[in-house]
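Note that this complex is displayed minus one protein chain, with the remaining chains in position.
Letters A, B and C mark the chains as written, and numbering starts fresh at 1 in each.
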Amino acid sequence: MSFQNPVFIPGPTNMPEQIRKACDMPTIDHRSPTFGGILTPCLENVRKILKSVSAQVFIFPSTGTGGWETALTNTLSAGDKVLAARNGMFSHRWIDMCQRHGLDVHIVETPWGAGLPADRYAEILAADTGHEIKVVLATHNETATGVRSDIGAVRKALDDAGHPALLFVDGVSSIASMDFRFDEWGVDVAVTGSQKGFMLPPGLAILGFSDKAIDAAATAKLPRTFFDIADMTKGYAANAFPYTPPVGLMNGLKLASDMLLEEGLENVFARHHRIAEGVRAAVDAWGLELCAVSPDVYSDTVSAIRTPTGFNATDIVTHAANTYGVAFGVGLGEVAGKVFRIGHLGSLTDVMMLSGLATAEMCMADLGLDVTLGSGVAAAQEYYRSNPSVSALIAA
Amino acid sequence: MSFQNPVFIPGPTNMPEQIRKACDMPTIDHRSPTFGGILTPCLENVRKILKSVSAQVFIFPSTGTGGWETALTNTLSAGDKVLAARNGMFSHRWIDMCQRHGLDVHIVETPWGAGLPADRYAEILAADTGHEIKVVLATHNETATGVRSDIGAVRKALDDAGHPALLFVDGVSSIASMDFRFDEWGVDVAVTGSQKGFMLPPGLAILGFSDKAIDAAATAKLPRTFFDIADMTKGYAANAFPYTPPVGLMNGLKLASDMLLEEGLENVFARHHRIAEGVRAAVDAWGLELCAVSPDVYSDTVSAIRTPTGFNATDIVTHAANTYGVAFGVGLGEVAGKVFRIGHLGSLTDVMMLSGLATAEMCMADLGLDVTLGSGVAAAQEYYRSNPSVSALIAA
Amino acid sequence: MSFQNPVFIPGPTNMPEQIRKACDMPTIDHRSPTFGGILTPCLENVRKILKSVSAQVFIFPSTGTGGWETALTNTLSAGDKVLAARNGMFSHRWIDMCQRHGLDVHIVETPWGAGLPADRYAEILAADTGHEIKVVLATHNETATGVRSDIGAVRKALDDAGHPALLFVDGVSSIASMDFRFDEWGVDVAVTGSQKGFMLPPGLAILGFSDKAIDAAATAKLPRTFFDIADMTKGYAANAFPYTPPVGLMNGLKLASDMLLEEGLENVFARHHRIAEGVRAAVDAWGLELCAVSPDVYSDTVSAIRTPTGFNATDIVTHAANTYGVAFGVGLGEVAGKVFRIGHLGSLTDVMMLSGLATAEMCMADLGLDVTLGSGVAAAQEYYRSNPSVSALIAA
Partner (left out) sequence: MSFQNPVFIPGPTNMPEQIRKACDMPTIDHRSPTFGGILTPCLENVRKILKSVSAQVFIFPSTGTGGWETALTNTLSAGDKVLAARNGMFSHRWIDMCQRHGLDVHIVETPWGAGLPADRYAEILAADTGHEIKVVLATHNETATGVRSDIGAVRKALDDAGHPALLFVDGVSSIASMDFRFDEWGVDVAVTGSQKGFMLPPGLAILGFSDKAIDAAATAKLPRTFFDIADMTKGYAANAFPYTPPVGLMNGLKLASDMLLEEGLENVFARHHRIAEGVRAAVDAWGLELCAVSPDVYSDTVSAIRTPTGFNATDIVTHAANTYGVAFGVGLGEVAGKVFRIGHLGSLTDVMMLSGLATAEMCMADLGLDVTLGSGVAAAQEYYRSNPSVSALIAA
């Protein structure tokens, strides 16, 4: 088990030293006021990071998948209609969850690599004059394809149609690393996890609910206990959870969110964008293409890179792990074998990124791809030195 | 936030140094073989700790409550009948969960302080000739009252009635610290968490399923995705989870379970029994009584201690926290204000326990109870020195 | 290797969680400004803790013994005359070091258990009209006997004699836990280490030098390089050491000294005094006596406890380690076998101390001493509850 090299998977990310230490906390009494001193700033900081003034924040000892389930089970009943586009593995899985919970999903099949089709949403919503659609699902950043979608456009589709459906956004690989505007976009439920932009170990589902989404709980009949937001609300009011809270992880979240806010969200986003641009410069220098079809959907947290036809992109990931001790991400689902993924979110510097790019180059050369050693690195170096860093993780 | 004194709550427990370090792990690729090297021994070790040769073990990033939900949703359908006794807050909560998931619970109200009424179970099961009862719930150790029940007797009730119902056991505060016999007792689902006998931070639901319980999943209609054991089984087969696994916690579980098995389960149980006997000697010396009604139900992991009528037992807990920086457990539900609880499980020595007893004495004296300083300590000292420790945590 | 119980040795002490984390620091460039950000507050904080406005502080990667050598080699030449009293193992060792470095030590033999004989010093200094004595050594707190001496009285002896000798004080087990007044007492060199009042791992010698002591370096001919304060001064001026500094330990010292100053030195001293008074109440209840001959010399950081004649006090220490996993200190030198020692300095609460006292009682009972179980604990409990804590370690 080698911990020497950084990881370049799209989460869990590399973790800052201080955040690891904040998570590694001795046992305290989770029913004591001490826990309130952790919980309250977590809730407040997450709300700020969501760019919301009123969202109610919920934190569960779970993962992003548990966050999806929280969103659905607290707001919907079996048979309810949901609108969703499938443009990657993670939007696919959320759709699958809906179906397994007895929801009726109107699926808009979308090319993997494209963003969410707001125009198609608009048509469908406009046509749904009976307002049968209760919820619209939107994956902000498709981790499988490295595609960022325009959530504002989805909101506009709803508004233009005068449609009252709730808007649920999967921000697992965007929140806390790319711009996310809960209030401005009229998001009703936002879902993320601890192990991406928050740079924590996995183990937390983190959500924001609008008042409208909370109101929906009154009539939602899907069974729920572990993920029940009403129990959680009652718990929070007493500085507690309805069950044993993950104190150490939340202590880490308190610090991580403090760090992000102290750095400034726009700086955090710019930092991720800068690292990502270097990666994209390297991809271009390699003569390769991103899975993401156009610059407007390029993700600043993960790049899925298409390899030439006939080449198994997964070999790069396997070879990097076996030969260089470096972790990249494989392609999933439709793009399995066609892309490999470089995660560039969380605790990562330009310098660390260059070692990832250098490794990818060695792997591609080792596997017979026509890539000039140093070419991608040089392109990224040129970008990084010409675009100096404007901020860094606070005390990272 | 003081970390100097040990905690004496009935979980999360004090954590051994090495286990904390095992949990505090840098990010690895959870899709790499490295993760398999953590997962596989976890599953095998937990099975051994359950004293089972064939149980399938499942580990979720969740808590004991999530474990309960896993048990129910993978085996039952709305309207199914469940038999359960309510003899404390945690049995109450599992019953409540059943009801919220649309199950029809036959509740046997039982005095808080008494064990599960196996005789009543026997009568009800015998009367259920149509075998409508699908599941029998049994809380092995009621953390709220410090009561350990006889699961073997519940099994006998089932067998005597020739009843095919599944037997689900909440072993959250017993497994890995008190004797638990999955195979011998014919348990179908056993539920525990990471933060009790396993001495880890909270964040894992840990379960064992019998083949019969797994078979029940085929027809169980309660919706489930996050807690779906079929997805988990498929994931494990590929050394993976269906979502991001809590790698660090599992690395800790690997070590914790190695340590417990190396010490020897019977030694682990004897170690807990010895600490508990000292506590009970102190309670006796104080002239107080346990909530547990008789020695056969005394718990070796937590003691709920009744205070005199008219005295608010919760004051002891508050005073201990505020004045001495020590955490005890409050009474919950029916016994709120009537008992305070001393947790004595996990990483704890006789020496540590004596400081807890000494603190309780100071608190009781401070609050005007008629307790002689040093009396309980002396009784426990006498017990501990006359009954030497036969084992200790391995490398703790 | 069990880390569950606290230690009750007179140093190294139990370490606060945060201080351990501050020491456990990744590698930085020790020639970078970052290191200056650690070094400067260390020097300033230590000076404040010495209660000095002008002492020059030096920190070496060494121990208290290295601190003694620093004091001698930077100020003296072979053949120089030194006045010292021997009243315990540590004053003995410093005298031995003097002799091995060719110094001519005028030794005042003093009963082990008594404080430094300021009156004898006065006589000798008055008689030394030629001012041949260059340095007076004074052990502020004899760790071997639990005796605190009156350094102010030694200063008075010097002043009354109008004697220009330098005053060197061993404050290894007093500084940062008992009152120490560098300026008021006219101390010329104060010596301590990291592993006592500063609650750090061993590895640092920490010294304060008066201007007069620094001036003595100009003519001091004892060879020195590693411990040369001139090299160190030059290094500090460039935010550096003349060799590789122990960065992590110093990062810990920065935090520890911040914590002590934030708590307030008088509060720190009162906290140690309170814990010590409880121990002394217990000793009294056991019918035993301290090695320290009278209350005016009782140490607030360590108690050496005499056991009855014919009993080997070291057996208590061995038995406590073997049977209960608890560390006390043995008697050293003249009092070997006659005393055992309880350290009560650093990161320690009343609650932790009670477990140490309870353990000592069990050991004494196990070994046949006539001690009533619970008696010492009760006396300490009574003291602690009647004398509430006025402060605690900051965020400990």
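Throughout what follows, a contact is a pair of C-beta atoms (placed from the backbone, for glycine too) under 8 Å apart; a residue touches a chain by one contact, two chains touch by 3 or more.
Model, not experiment: these values are computed from the prediction.
Within the full complex, the residue among C:41, C:111 or C:242 touching the omitted chain is C:242.
Residue A:348 is the one among A:213, A:268, A:330 or A:348 that touches the chain missing from this view.
The chain not displayed touches subunit C at residues 1, 3, 7, 9, 11-15, 20-21, 23-32, 34, 37, 61-66, 68-69, 73, 78, 96-97, 100-102, 193, 195, 201-203, 222-228, 242-249, 321, 327, 329-330. Summarising the interface, subunit A meets the missing chain with residues 1-5, 14, 16-17, 323-326, 347-352, 354-355, 358-359, 361-362, 365-366, 372-375, 377-378, 381-382, 384-385, 388-389, 392-393, 395-396. Seen from subunit B, the chain kept out of the figure touches residues 17, 21, 26.
In this section, only the chains that are shown with their structure count from here on.
Copies subunit A and subunit B of the same sequence differ by a rotation of 180 degrees once their CA atoms are superposed, given in steps of 5. Centre-to-centre, using mean CA coordinates, subunit B is 46 Å away from subunit C.
Centre-to-centre separation between subunit A and subunit B, using Cα means, comes to 34 Å. Shown for subunit B are the residues that touch two or more other chains, namely 1, 3, 14.
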